[in-house]
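These notes concern the structure reproduced below.
Every protein chain but one is kept in place in this view of the complex.
By written order: A, B and C. Residues from 1 in each chain.
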């Protein structure tokens, strides 16, 4: 979806998801508690994608929603919880009781997942790390194997590269040339984007030119296939410089997601029943009555 | 050389080199055409260190000087030239004619050296990359070996980690807590520093607090053993935000370094004959008459 | 030391854990109880400890407790912020972490930790969040401090799943596995303190918090808990420790409520 001049075009999120995410794809939506791409996750749900292999270090609310809505065939992850609150009930329901259907899981440690993205971004088939030895993870996860140093003979663990079909990230800004800038905690987003065949970035806003930001990184336009402007697009997580974490939402999610029907109703009303993320934001605002 | 409160102390460069660099050490002075640690290299020469294994992706003028002054036993590198000008004559004299004495060399490609530092910084014994295959490098460099992907069976090349005894970098700033900030082109400096047992940073100045800079990185105090303030310390290379590259010096170096005696005289007069880098800078300023 | 009898067992636990953190050390901090204890230490006796969170914040100095591992408050005053691969490769795996500070869902007598499942892996009774950063913290930190509440559900005879290795099957296990870190040096609970036997590496009750009894501790432990010959009593929280902890928690609550408006 690049424009003629070689710049990444700004499109609607609806179009970006329609053009770039297919049923059966391996999709990584990343954002390490900061800049979680919620708007994009909702649009995937709205468009009813199925049989996705979902990849994410920290599956949280958005993956709980994708799993609960039956979009996922498989989950590749390293920590699945509601950060600061507790369990992901839709994820647990899928794993513990196969609801709404069986969910295959492939689990690693954070270090393993991070290095799998690094290998993917580097076009290497595998990455090497110290870890896993002595744990039960290698007995349940097939994508962990020993490897020997050709110089010292030392044994280490290898994990295969992650090469998602699509990576989705949320960033603070894009510039007029189609570059994308993130700052603050940038987690694994650079590697996730560079490891994928196609990249969608939602942003808070488009600016003429970036200015230096604390610990900012820029993903050049050539590494991004579509940019969609979605202010507030990482709610309920935060976007440094734009808005804070909506902690109450994380807490509210616990009772909503605990109950299958309550979850379905909620998703029906706020996600399927809205045409885009700005409508969604209005829709949840109306509903919530907080002390 | 950390102070009691856990902050890296600011010391004189003389003291830093005296305490942290020993004869026989493996030393990496890094800076990829930007922020080259010239002041530190000169102080190593002044203090007459011997039998060093010098590691550097781009040995340029400072390594030409260290080699020409007989400090080096071995050179580990990937590109040895006078950037933008031509040959490094002291390096060539050592390799081609064993002057002032034999110099063992271990040469890699940039990608190989960069990944060797990454492995060192990651406490892994080796790194994997695509390359070297079909070139004559593996036949002359023992630190290149094939490795097989345990998942795909694909053959790639491995290189062993670099773990220098000492890494030396030049940075724009340190802050009052002993953190070190570099911005602009930061090359391999982070990995070089984190791969080493001891780290010396020379800086242009100490500031109270950093502000965001384009593509800035911060090396935390705990990763640095000594900080020395050396304004102009990377002359004739440049320090973004402070001074430009002194291109004439690079050109002038060619005739100086071409001749053994001229080189010795020059080093005697400007480096051995000065007590520190600020005297050195004054000393070369007096001498140069430029159109 | 001045005592203070008006405190909860959770407060005693956090205070005891915070005391284990010496000034100037670099500490890889898990969210929740570890983060609370580490920040209490930083606000009291260990102002120069260097807090690392797996989100990539190095030298974090949160003025309120982070609600998640990647909160903005962790980045704001951090010395540096790096990517997740860097924090795991260049910092943790590189041996730059003196102390790993972990919580746990289940722990066994050798300090091995389960945060993966209760019941069978393929069809679990309870699916827990999983490994996160813990396995490599347990492997590579020079030492590990574990903090969790004492209960029979948590202190089990046999783990359903070994997510992170403590002393494996006892003395010599870590060496055999090639782990560079020394392993868990202490488990702090709301009842007392457990330390590994120097020979067997089995965790042994070495101190009780004021008011707690050996019977309570044994009752809350799923294996036959060994008790040290010389059982110490933890110094109760000092007034200053309690004051700082409560202030920290209150400010956190305020920030949380503010974030909820």
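By our rule, contacts are C-beta pairs under 8 Å (C-beta built on N, C-alpha and C of every residue); 3 or more make two chains touch, one makes a residue touch a chain.
All of these numbers come straight from a predicted model, not from anything done at the bench.
Chemist: Please provide the labels of all shown chains that the missing chain touches.
Modeler: Over the full assembly, the chain not pictured touches A, B.
Chemist: Can you tell me which of A:48, A:98 or A:220 touches the chain that was removed from the display?
Modeler: Spelled out, the listed residue whose C-beta touches the missing chain is A:220.
Chemist: Which of B:55, B:118 or B:271 sits in contact with the chain that's absent?
Modeler: The single option touching the absent chain is B:118.
Chemist: Going by the contact rule already stated, which one of B:8, B:26, B:109 or B:221 would touch the omitted chain in the full complex?
Modeler: Answer from the full complex: B:109 touches the omitted chain.
Chemist: Give me the chain B residues in contact with the hidden chain, please.
Modeler: That gives, for chain B, the contact residues 32-34, 57-58, 77-81, 83-84, 87-88, 91-92, 95-96, 107-111, 114-115, 117-118, 129-137, 140, 154-155, 184-188, 190-191, 214-215, 238, 240, 244-248, 250, 290.
Chemist: For chain A, which residues lie in contact with the unshown chain of the complex?
Modeler: 5-7, 121-124, 177, 179, 190-191, 194, 217-223
Basically, only the chains that are shown with their structure count from here on.
Chemist: Can you identify which chains form the pair with the largest number of contacting C-beta pairs?
Modeler: A-C
Chemist: Measuring between Cα centroids, which chain is at the maximum distance from chain C?
Modeler: Farthest by centroid: B.
Chemist: Need the CA-centroid distance for the pair chain A / chain B, whole Å please.
Modeler: Measuring from centre to centre gives 40 Å for this pair.
Chemist: From the C-alpha centre of chain A to that of chain C, how far is it in Å?
Modeler: 28
Chemist: Going by the touch rule set out above, which residues of chain C reach two or more other chains?
Modeler: 80, 89, 93, 140, 180
Chemist: Which chain B residues sit where two or more other chains touch them?
Modeler: In chain B, residues 123-124, 218 touch at least two other chains, as defined above.
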